[in-house]
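Input: one structure, supplied below.
Only a single protein chain was left out; the remaining protein chains are all shown in position.
Naming follows writing order (A, B, C, D, E, F, G, H and I), and every chain is counted from residue 1.
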Amino acid sequence: MSVASFPTPDRAQAARTVLLAKKRLGLRWEKIAEAVGKSTEWTTSALLGQQTLTQEQAESAGSVLDLDADVVEALTLPPQRGADAVDTSDPLVYRLTEMVQVYGGTISELVREEFGDGIVSAIDFELDLQRVEDPKGDRCVITLNGKFLPYRVF
Amino acid sequence: MSVASFPTPDRAQAARTVLLAKKRLGLRWEKIAEAVGKSTEWTTSALLGQQTLTQEQAESAGSVLDLDADVVEALTLPPQRGADAVDTSDPLVYRLTEMVQVYGGTISELVREEFGDGIVSAIDFELDLQRVEDPKGDRCVITLNGKFLPYRVF
Amino acid sequence: MSVASFPTPDRAQAARTVLLAKKRLGLRWEKIAEAVGKSTEWTTSALLGQQTLTQEQAESAGSVLDLDADVVEALTLPPQRGADAVDTSDPLVYRLTEMVQVYGGTISELVREEFGDGIVSAIDFELDLQRVEDPKGDRCVITLNGKFLPYRVF
Amino acid sequence: MSVASFPTPDRAQAARTVLLAKKRLGLRWEKIAEAVGKSTEWTTSALLGQQTLTQEQAESAGSVLDLDADVVEALTLPPQRGADAVDTSDPLVYRLTEMVQVYGGTISELVREEFGDGIVSAIDFELDLQRVEDPKGDRCVITLNGKFLPYRVF
Amino acid sequence: MSVASFPTPDRAQAARTVLLAKKRLGLRWEKIAEAVGKSTEWTTSALLGQQTLTQEQAESAGSVLDLDADVVEALTLPPQRGADAVDTSDPLVYRLTEMVQVYGGTISELVREEFGDGIVSAIDFELDLQRVEDPKGDRCVITLNGKFLPYRVF
Amino acid sequence: MSVASFPTPDRAQAARTVLLAKKRLGLRWEKIAEAVGKSTEWTTSALLGQQTLTQEQAESAGSVLDLDADVVEALTLPPQRGADAVDTSDPLVYRLTEMVQVYGGTISELVREEFGDGIVSAIDFELDLQRVEDPKGDRCVITLNGKFLPYRVF
Amino acid sequence: MSVASFPTPDRAQAARTVLLAKKRLGLRWEKIAEAVGKSTEWTTSALLGQQTLTQEQAESAGSVLDLDADVVEALTLPPQRGADAVDTSDPLVYRLTEMVQVYGGTISELVREEFGDGIVSAIDFELDLQRVEDPKGDRCVITLNGKFLPYRVF
Amino acid sequence: MSVASFPTPDRAQAARTVLLAKKRLGLRWEKIAEAVGKSTEWTTSALLGQQTLTQEQAESAGSVLDLDADVVEALTLPPQRGADAVDTSDPLVYRLTEMVQVYGGTISELVREEFGDGIVSAIDFELDLQRVEDPKGDRCVITLNGKFLPYRVF
Amino acid sequence: MSVASFPTPDRAQAARTVLLAKKRLGLRWEKIAEAVGKSTEWTTSALLGQQTLTQEQAESAGSVLDLDADVVEALTLPPQRGADAVDTSDPLVYRLTEMVQVYGGTISELVREEFGDGIVSAIDFELDLQRVEDPKGDRCVITLNGKFLPYRVF
Partner (left out) sequence: MSVASFPTPDRAQAARTVLLAKKRLGLRWEKIAEAVGKSTEWTTSALLGQQTLTQEQAESAGSVLDLDADVVEALTLPPQRGADAVDTSDPLVYRLTEMVQVYGGTISELVREEFGDGIVSAIDFELDLQRVEDPKGDRCVITLNGKFLPYRVF
């Protein structure tokens, strides 16, 4: 078992393979999510490398995407959620960052008024993304649903 | 009309005055928003300095908050929406930044699949914040509603 | 009620006043904490500006420290927990940062093995600091006690 | 002895090999630590690359993990403890950084009061991590135990 | 379909190939743009990796530039528009950055006066570049044409 | 002539005074530019502090804006064109920065093809800003007109 | 005891006062150090704000420098040792930084060879600075004397 | 003589080879320095890549370390003294940086008093490192010996 | 001698006073330099705060510029040569930075070839600036004259 014998892909490489396989097979994320048995948003996040997949979930994804065994194994590695997980200078992602910049103070103020001193969890958290038709141009509605956690007073 | 004769407050000073007045009068944002005639989220954002208030809106806010004339005038100055608008290292705001870090790639991927090449506007945009009761701990549901803008091909 | 009529101190100014009063009165944090009715660690953190004090707690602190009314009011303002809350380049604080740098990977690995995928909360959190006598030089034992929060799978 | 003849792995590569071997063999860190003869925390830190292993300790780890000779040799190389040792933007590690940000001033203040002018060593230091069961959710208790070092007056 | 079977070039590699092919064939961007059926500016931007090409557009470019099939496929991958898309320290690009630095405040002020509160879109946007002869030295006229987007009041 | 006798405003303070005077008098930049005898764009840039005004130009501006003598004198001080001249994180200005990010490589490539090796001057430069009516939403057309400067070969 | 009643100087202000008093009185650091009863290097560091002075030491310094009582009190405040303690871009200080850059690897290597795994303390530390005459130009010999601290193996 | 025919190692690769050879041969730097004919400190610095070695010095080092000819040649390449020469976040090196931070102002002040306006050279410079036995723990004494250079007045 | 009794200006304030006095008196730097008895370049640098003036030089400058005694005293304070000494984002200064960026490698290479291993001193250094008439546009010739300092081999 030499070092050279561990050429298994990491999560980022597995994600690139998933994207290529998805494109070549013409699949939608919704379809892959059905195979995995979770929401479209969570499944996308997991296959891009930001969530932990069980062996069974990885195999279901591997089956619908026709992935090799080593890619399936790579999908069960620990997730990558650091700053490298996204390029915040990409225009689409930057708009999200700008929303936090412009409305972050407002959200803080309203959370403090309504819930008291604490934070909205990014861990006990769900993401939902919907297209809403609008005659002036369709809208993208992104819902951030996090549990409120009060600061502990000890 | 010397330089020394322009000691009018800026938007940040006006915001601090608003917060103190709100605290001393025991008002909620919802109540102030009713006076201004806009949503609670927009009104909070405007009085914190990130939106443009008309003379009439500023006077309505001034009336319910019992603000001086110079503070009311300051509320009609151009908004401040740059990086100074929020401290991203504050734990509550940081959680929002982390959501963008962890789920930004997923949102990009799903927007591209559903809408094509473009961005979700942070300008033609609405914010909504709701408390949702939950026996395991109440949740804060933040809705980001932006118009999809396709990249122009020329 | 003009702008000039709001010269109330902020949390940072209140903290400086607390430190001077404590020094001049020769008090220990333990004593102040008894007055506030919370632990020494939380009380110190609160009076330095990083926790929310109730009106009653602020008044108890004000009483033992002989603070003016406006300083007591300032102690009930929202806490300041951003990057300005500490100078990480101070040698004592830097040692804590270095502990995270050198042992952060180890803590991640052991938490993942023991609890699964999630984080240790910095919100539902308690700090404890003890002096432990040791013939080779006394030791400072800092205990970080946080609730484990699993990533939500949705 | 050409340059090309030194393809020995470095500490980071050795750590990746250790993690893969540990996963494939289904071992826990506690078990590996028993083989090395040190605490679970130190052993994890050492095999991840942040501590110096003796030849004997490296061979014990190699034996229980079934590592190749060159990986065992790599484990005896100087440790890597710089900023690359951990990704501070990973959510779990970030929470530790935030604890230092929010409570660093408090720790400084209490150390100064109790010990005088000096620092808590990150070198003459022990880490301990325990799971504490709690009906409201189990807790992770991380103990940082460092020797107090007074500033020398000369 | 192993990981090793996905050595397809990415957009940056495709761009390098396009530049070499263009040089070797002695083509001008105008000529390539005619083949693609879009403006010279958009086509250049697309082949450098910052726009999305349809399969048909990529094949037209591939035909006039004599590109391999895998390069043509790479041209249909998602565009790369983050900070890596340009080196802002290159003297030519830096001059553009300096124009924004020196005249950005002026543009903000004039847009606010003429259009009201909003932004000039970088998405619903067209670029035009012209050489204008001038006896004192020819000039380069760069036209930035973006749709005005008013901030939504909700 | 003590230090305390030099309380003359600097360019930034003069700019704030100009903006307040302009607002109170209900003037447009075009009108002020007519008084100064230069284009609207240059005059705006000069009064915001980024260009050098002659004594005569400063007095013309002072006359139409009813400025005090010390503000007029301040307008003749050296301009401020450094990074402080604009907040690049303001959403409107950021869009300009993003245009440079996304299209900077394209501009470089087209300038090199058309003019050869050199830069487009930000000094021998003119700015023009026009509103163009459009049934789908009016557009803002920003023209950057700079002299091409070839690299000297020596 | 209002907030306005705490206009005591901080350590940085006390240092500026010390420097002015030293200049006006024409004293050398050696002379001040004699009064304080410590080395020249430590005394300079202490009066510049980086060490803790006892009440007695502060009074001795105050006596020889003819300082006001509030400056003497300020000298007993906690020291300031963070990044603001020095401007590393000052040419003289930068040379020290460059020495660490160029010779830091060498020092690490030699310490590891001679002492084993550990660090040279910056806390249990003495500084000495001497002028050494040299016909080719006098030399400044700076001695850094720190206790070796071995990493604890636990 | 194609590009592919220049696979000579650079200074960093040569340094890694030197460290491995030194470890395998069980040599001390003092011994290698004797072969090179320079001090231990300079020789270590040179073989780690921060000094220029003559052909003869490189061959002497190659002989005692049993290096290949291409490594010997690499040792005569220009030195690498930039920021990459050391990882300032390594705990041992960081302590040196902290000494500059805490004592840099003191050194500036004492140099100015003793020598006048100028700097201590990092070029006409010698490093010396000694172990000093001490019953309370051995000490590492690092001597920085640089020529004073006065600012030229012209 | 209270803290409030030290309101002497610092070097930056003295520089602003010098610039205003120079403007009001309509003097050129050459004339001021004659009074000081040094070159125009050095005198400008000294009065802007980057060189040390003797009492006599400061008084000569004070006499020709009609400065108050406290400004003259401030001119004898230690110079300010750190990063705050100049705004490198100012377009004129940036061009100098760009020259270093583009030609720094060339200068390094030519110095190494001609002088050997060392640096060009920025301390034993003279600056000269001349206008050279040219029919195609006058040129500014900046001469940097520094002593070569060889690296010491020890």
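The criterion applied here is as follows: a residue touches a chain if its C-beta (ideal position, glycine included) is under 8 Å from a C-beta of that chain, and two chains touch if they have at least 3 such contacts.
Only a predicted model underlies this, so the values are computations on that prediction, with no experimental measurement involved.
Q: Hey, which of E:Ala21, E:Leu110 or E:Leu144 is the one touching the hidden chain?
A: That would be E:Ala21, which touches the missing chain.
Q: Just name the one of I:Leu25, I:Ala69 or I:Ala83 that touches the chain not displayed here.
A: The one listed residue touching the chain not shown is I:Ala83.
Q: Which residues does chain H use to touch the chain missing from this display?
A: The missing chain touches chain H at positions 1-3, 6, 8, 81-84, 122-123.
Q: What chain F residues would touch the chain not displayed?
A: Missing-chain contacts on chain F: residues 38-39, 41-42, 51-52, 78-79, 112, 116-119, 121, 123-127, 149-154.
Q: Even though one chain is hidden, which residues of chain I still touch it in the full complex?
A: 28-29, 40-41, 44-45, 48, 50, 81-83, 85-86, 88, 90-93, 95-111, 113-115, 118-122, 124-125, 127, 129, 131-132, 134, 136-149
Note that in this section only the chains that are shown with their structure count from here on.
Q: With chain centres defined as mean CA positions, report which chain is farthest from chain D.
A: F
Q: Measuring from the mean C-alpha position of chain A to the mean C-alpha position of chain G, what distance in angstrom results?
A: Centres of chain A and chain G (C-alpha means) sit 50 Å apart.
Q: With chain centres taken as the means of their Cα atoms, state the distance from chain G to chain H in Å.
A: Here chain G and chain H have centroids separated by 26 Å.
Q: Would you mind listing the residues of chain H that make contact with two or more other chains?
A: Only 41, 89-91, 98, 101-102, 112, 118-119, 121, 124-125, 127, 149 qualify.
Q: Okay, what are all the chain pairs that touch?
A: In this structure, the chains touch in these pairs: A-B, A-C, A-D, A-E, A-F, B-C, B-D, B-E, B-F, C-D, C-G, C-H, D-G, D-H, E-F, E-I, F-I, G-H, G-I, H-I.
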